[in-house]
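The next block holds one structure in the form of structure tokens; read it before the comments.
A single protein chain has been omitted from the complex, and every remaining protein chain is retained in its original position.
On to chain A.
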Amino acid sequence: MTEKSNLQPQLRRVGVDGLLVTFGDRLSEAANRAALAFRAAIESADLPGCEETSTSLTSTYLRFDPLACPHARIEADLQALIASQDWYAAPLPRGRRLWYIPTVFGTDLAPQLDEAAAMAGMSPEEAIRSISETRVRVQTIGFAAGQPYLGELPAEWDIPRQTSLTAKVPVGALTVAIRQLVLFAVSTPTGWRHIGQTAFRAFRPESNTPFVLSPGDEVLFEQISPETYHAMPAGEDGARWEKLS
């Protein structure tokens, strides 16, 4: 495999009823933006037989009914759409939000901040400043319902995941690895390092808006003290948002 990113859209089949357009074999801002824009374009093109779309980090997925629409036809439609513009230069989809999510960095609520900071070659204070001042984008939602993968962090944060798993991080845990943040929507074992804690629940099945964040949204994790965190009324997370586009 070459080290150079492949920035040529590639159409592949996924099982009997899926197609995938991949915009890069490595994660990059341009490939992620292209995947988000291409999904929006498929949705508005209303292709016959199309049943569901999603994005991963660098790809757009489309599930369709091969009995209603033959592969050859939908693949031709997709190839035409791919060729219709430069997706790497496409603007981000409309309706995006900028979120401010209060976060306790470090302390016993998020015990791996110091360790992660050292791996990134920073003091804990520098690490907090670096993370809390970087406006990160929701690159994809996955693994668990509503759970965002956010990036891209400065190059210093290209640190590996742990080889051994943390037994359990709580819901709302902010974790870091490979220049990305994951804000956990479920309590689960993980190899990502736990550097911050929020009261934010990314999946709220009982609510009218069960999925809170969308791919393309941007987030600032604002530092708060443990005292402020503990003083928040139950069920509140202190988060707020404004329209981006």
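Just so it is clear, a contact is a pair of C-beta atoms (placed from the backbone, for glycine too) under 8 Å apart; a residue touches a chain by one contact, two chains touch by 3 or more; residues count from 1.
Rule of thumb we're sticking to: contacts and distances are computed from a predicted model.
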Item to check | Name under which UniProt lists the unshown chain, selected from "Iron ABC transporter permease", "(2Fe-2S)-binding protein", "RNA polymerase sigma factor" or "Urea amidolyase" | outcome: "Urea amidolyase"
Item to check | Contacts of chain A with the absent chain, listed as residue ranges | outcome: 1, 12-18, 20, 25-27, 39, 51-59, 61, 63, 66-67, 70-71, 140-147, 185-186, 203, 205, 210-211, 215
